[in-house]
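Left out: one protein chain. Kept in place: all the others.
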Amino acid sequence: MEWLALLMFICVCLVLLAGYPVAFSLAGTALIFAAIGVATGDLHPALLKSAFSRLFGIMQNPTLIAVPLFVFMGVMLEKAKIAEKLLTGMAGLFAGTPGGLAISVVLVGALLAASTGIVGATVVTMGLLSLPVMLKSNYSTPLSTGVICASGTLGQIIPPSIVLVLLGDVIASANRDAGIGGDPVSVGDLFAGAMLPGILLVVLYIIYIAIYARVKPDDAPAVAKGIKQLSELQENTSQSETMESSSAPASTNGFELSSLLLPLILILLVLGSILAGIATPSEAAALGAIGATLLAIYYREFSLERLKQVVRSTTKTSSMVFMILIGASIFSLVFRAFEGDDAIREILSGLPGGVFGAMVVVMLSMFLLGFILDFIEIVFVVVPLTAPALLAMGVDPIWLGIMIAVNLQTSFLTPPFGFALFYLRGVTPPDIATAEIYRGVLPFIFIQMAVLIIMAVWPEIVTWLPSIIYK
Amino acid sequence: MKSLLSKIFYQLSNITVITGQLVSWLTVAMVVLLTLNILASWLFKSSSILVSESITWMHSANFLLAAAYTLNRNEHVRVDIFYAKMSVRAKALVDLLGTLLLLLPVSLFIIWASWSYVSLSWRIGEVSAEAGGMPATYILKGFLIVMPLLLVLEGISQLYRNFCLFTGENNIQDKTGVQ
Partner (left out) sequence: GQKQECGDSAGASAQQETIKWNMVTTWPPGFQGLGTGAEHLASLIGELSNGRLKVKVFGAGELVPALQVFDEVSSGSVQMGHGAAYYWKGKLPAASFFSSVPFGLNAQEMNGWLLKGGGLELWQELYAPFNLVPMPAGNTDVQMAGWFNKEINSIDDLKGLKMRIPGLGGEVLKRAGGNPELIAGGEIFSALELGRIDAAEFVGPYNDLAFGFYKAAKYYYYPGWQEPGTTLEAIVNKQALESLPQDLQEIVKTACLIANLDMLAEYTEKNNQALNILVEKHGVQVKRLPQEVLDHLESISEKLVEEQGQANELSKRIYASYKDFKQKANAWKVVSQSL
C-alpha cells in the first residue's frame, strides 16, 4: 500500500497536465486513490474524515489572513494605476539604463516580499502590478514573467517570511529531537540567516538583467522615453473613463516624484511596521490596503464601481489560492493514510553516502515534492522526517533551514508544476502562452541553483549574521 | 425544452454568482475592522479578541463561499500547457470529466467529512475557547458544508454547459456563464 502512495504522486502529475483546475485535481485524484484503498481494505474510510479538521485549520490559520489583505492592496494599487506610476517612477531612476524597468520590478518585488512573505500574495500582486507595465514598455514576455515570478518568490526567503516562521518551529524541534546538545535555534536565527542569501539573490537577479539587457537590448529597452509614453497613455485612458481625472494631482508635470514617493512610502510603512514589531503581517496588510485606497482617492481614481471591481477581483484570487491549499491538504491526508510518510522515512534512512549524499537526496526530494505539495505540507511532512537524521550527522540547523527555504523557493519556480507559476498564470492575460512563462523563469532557476551551491561551499554566508547578532 | 433547461441551469449559476459577489464585500469589512483594531491597540493599548475572531470568520466566509463563483468565472488556476491549445470540444470534454470525476466527488467528500463535526458543534453549542471570543462556532464550521454545496450547484450547471459545448450545441457560447 505504500507503493499506492508513490503511484498517486505520478498520477496526480498526469491529471494536472490535462488542465482541470489544480485545486480539484489534487484533491480529486487523491480521493480516487482513497476509494481504491478502501475497496482493497488498505485504507480505513474513517481516517479520511479528519479532512474536516485540516480544512478548519486552514480557515483559522491567523497568518494566512494576510493573503486576501495583501491581494486587496495589490489589486487597489493596480486598478487605481498607482502601481504603474510606482514602477514607471522607479524605472525613472534607472532612466537610460537598459533593463531598468526589470531591475525596478526586482527591487519593488523585494520590498513587497519583505512585507508579505506569502508566495501566493506576492506573485499575484507583482503580476497585477508590473506585467502590464512591462509589456507596454516592449519588454519580452518571458523576461517579464520570469522577473515577476522570481521576485515574487523572494517573499519566502526575505524576512519576515511565513515559510521561515514555520520552518524555524520545525527545525528547532528537530534540533531538540536530534539530541546533540547544540545551541537552540529560533525563528529569529533563521531570519538573520536568511538576510545575506536573500540580498545575494536580489543582486544576482539584477546582474543577470543588466547582462541580458546589454545582449538583447530590444527585449529589455531603456525606458527614458517609455515613461512619457506611458504617462500619456495613462492620461488618455483615465480621461476616457472620468472627465475629472484631467485635474488630478498626478498630471504630467511633477508627476514623477510624487508617483514614486507616495507608493514607496506606503510599501516602506507596511514593511517597517512589521520589522519594527508594531504590526503583524496581517495588520500591516490591512494598513497597506487602507493606504492604497487613500492613494487612489488622492489620485482621483476611486469610485464605488472601482471598489466593486477590487473586492471581486480580490475575492476570486484569494479563493483560488485557498482552494489550492485545501486541495493540497486533502492530497497530503490521503498520502499519509497510505503511510506514504513511512515510505519516505524508510527510503531516506537506508541511504548510503554520508552527510553529502543524504543532503543531496533530501534537497532533491524536497525539490520534487515542492511540485505537488504546498510549503506547509513539506515543512510539516518532510522536514520532521529528514532533518533529525541530518542534524545528528553534524549539519548546522540554521544553514539547513535556509538551504531548505531557498530550495523550496526554487521548486516553486520550476515548470511545469511550480506553485508560483500557477499563481502568475492565474493573473496573466490569456494571450500569453504558458510556455513563454516557463522559458522566462529558467535563467532564474539557474541563479537559484548557483546560490544553493554558494551556500553549500561557503556556509558562513548563512551562519555569520546569526552568530554576531546574538553575541 | 432546451431553453427551459438553459434557464434552470442559468439560475443555478446565478445563486453561486450572487453569493460570491455578496461575500466579496467582506474584504472591505476585514480591512476596516483590522485597521480599527490596530488603532485601538496603539491608542488605548487594548485589542479585542471578538474583533480579531470575527475577521477570521469573514475571511473564511469570503474565500469559501466564493469558491463556486470563482469556478463560474473560470479563475481557478489550471496547468494549461496542453489545455490552452485544445479545441473548444476537447476543453469541454476535460471540464466535463473533471466535473464528474474530480469536482463533484471532492465536494461530496467534504460534505461527508464535515457533517458529524458540524452537527456535534451544533449539539453542544460550541463557542470560542478564548474568553470573549465569537459565539456559535458551528456556523463557522458550517461554511465547510455550504462551500461544497455551492460547488455542487455550479458543477451541475457546468455539466450541462460543457455537455452542450461538447455535443456542438451553439446556444451556449459563453463559458464563463452569467455576467
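Per-chain residue numbering starts at 1, and chain names A and B are given in the order in which the chains are listed.
Quick note on the criterion: a residue touches a chain if its C-beta (ideal position, glycine included) is under 8 Å from a C-beta of that chain, and two chains touch if they have at least 3 such contacts.
The shown structure was predicted, so the numbers you read here are calculated from the model rather than taken from an experiment.
Visitor: Considering the full assembly, with which of the depicted chains is the omitted chain in contact?
Guide: The undisplayed chain, in the complete complex, is in contact with A, B.
Visitor: Quick one: say which of A:Ala174, A:Ala222 or A:Val311 touches the chain that got left out.
Guide: A:Ala174
Visitor: May I ask which residue of A:Phe24, A:Phe191 or A:Phe417 touches the chain that does not appear here?
Guide: Considering all chains, including the one not shown, the answer is A:Phe191.
Visitor: List the chain A residues touching the unshown chain?
Guide: Here the touching residues of chain A are 41-50, 52-54, 56-57, 60, 62, 160, 165-166, 168-170, 172-174, 176-177, 183-189, 191, 275-278, 280, 333, 336-337, 380-381, 384, 388, 470.
Visitor: In the full complex, which bits of chain B touch the chain not displayed? Write them out.
Guide: Touch with the absent chain occurs at residues 41, 45-47, 49, 52, 116-117, 120, 124, 126-133, 137.
The rule is simple: only the chains that are shown with their structure count from here on.
Visitor: Quick one: in the complex, what on chain A touches chain B?
Guide: Listed in rising order, the residues of chain A that touch chain B are 15-25, 27-29, 31-32, 48-53, 55-56, 59-60, 62, 65, 68-69, 72, 278-279, 282-283, 286-287, 289-290, 293, 307, 311-312, 314-324, 327, 330, 416-417, 422-423, 425-426, 430, 433-435, 438.
Visitor: Which residues of chain B touch chain A in the complex?
Guide: For this pair, the touching residues of chain B are 20-21, 23-25, 27-28, 30-32, 34-35, 37-38, 42, 52, 55-56, 59-60, 62-64, 66-67, 69-71, 73, 75-84, 86, 91, 94-95, 97-98, 101-103, 105-106, 109-110, 112-114, 116-117, 140-141, 143-144.
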